[in-house]
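Of the protein chains in this complex, all but one are displayed in their positions.
Showing chain A:
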Amino acid sequence: MTAGNGRRAGSPYAPHTDADEAAMLDAIGVESVESLFDIPEEVRFDGEFGIDGMDEKALRQSLSDLFARNEDLTEFLGRGHHAHYVPALVSDLSRRSEFLTSYTQYQPEVTQGFLQVLFEYQSMLVELTGLPVANCSMYDAATALAEAALLANRLRRGASGHRVLVPAHIQDGRLGVLENYLGGSDMEIGSYPMDDGAADVDALTDLVDDETVMVYAESPTVRGVIEERLADIGDLAHENDALFCLGSDLVALALLEEPASVGADVVVGEAGALGLGTAYGMGLGIFATREEYLRQVPGRLVGASEDAAEKRAFTLTLQTREQHIRKERATSNICTNQAWVALRTAMHMAWLGPDRLVDLATDAVTDARELAGRLDDLSGVKAPIYDRYHFREFVVRTDQPAPAITNDLAGRGFAVHALDDHHIQVCITDVNADAADELVAAFEEVV
């Protein structure tokens, strides 16, 4: 029996021979597979979805053709989704099926390999944040931020506070997710203004009060500004018994002040910039915090223990926080997370080592500064618009309308982000740095 494209009907991944099927039915004691289905007639689906199966070769060609419809643009885009060069070691070893096709480590004795990688990932986050507890992943920066706010609210349960303060410059998705996660509680979100692209600390001082459960700041901000007064923001939060949550990313953390030293109680952010590459917004959420909040942490934790041979071994631990045991009283509903991305990120960090990781971060400051300077030299362009230090990205003001400029740049093979009518955001990393000269030349033509 054959279906379209010359292959045998049925699933190519169900290996049953006719003889096996007959023997199995015989062992069960039924005549047919269909008789095993206990589905009432009135809800049976006898129709067709209208999906024609394809053989592997034809399907790969078809999807290759489909993706070729994406325009081949060199992207200078960031705003929470950053890409650095991912070495072949990461792509190759992360695809080993022992890692890729395993499940959550419910049986740690046969999954020591993955558990150790996750333990090492947690440890690298501890080093970069200075905080002693890091979980082995959240979905992305947005959900990590939302979980941090829920953690802050749990800690303050019974107190009067219920407000989370976030910067006016925040990626839309992060704010949107935060709103949805807080919608199930009595919490509310307040926004504090920016001063020249960084937190307006004076305005924030007026806004933080005993209603505040958490103050969130980012460095770098969504517009690439390095926040210079993190310690002051942390002090403000603590003076009002609020948590200080810092959003960052692993590359930035290799260079910038250690979060623990500026008083961060929780560090969230995006880790996918290492190990994942550009993936249409798919990410890896960082979540690190202080020891005292350990039992309030959402998500999975890998810990060290000992096995019956008295050797060190790893296991998922403190699971009484989690949904499969605590149900509606769990710290979060998260179950499956981003473990395989964490594995890739850990591999990428290990491949870089401390030297190259610091170099990568240093380049993010100097390359952005240099590119901004070159754009600033063009007439009708001001870059960067903020008199601040920048990391990877910066905002450009253009005399000509920004949407028209981004369109013209797309026509010349470049993707940049129009913030509004006269502002464009540009992001540079090791992935696109080689094309910086061409971008500047294209800019010159279109502004």
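To be clear about the criterion, contacts are C-beta pairs under 8 Å (C-beta built on N, C-alpha and C of every residue); 3 or more make two chains touch, one makes a residue touch a chain; residues count from 1.
Just so it is clear, contacts and distances are computed from a predicted model.
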**Asked** Quick one: the chain not pictured, UniProt calls it what, "Acetolactate synthase", "Transporter protein", "glycine dehydrogenase (aminomethyl-transferring)" or "Nickel import system ATP-binding protein NikD"?
**Response** "glycine dehydrogenase (aminomethyl-transferring)"
**Asked** Which one, A:Y181, A:Y216 or A:Y386, makes contact with the chain that was left out?
**Response** A:Y181
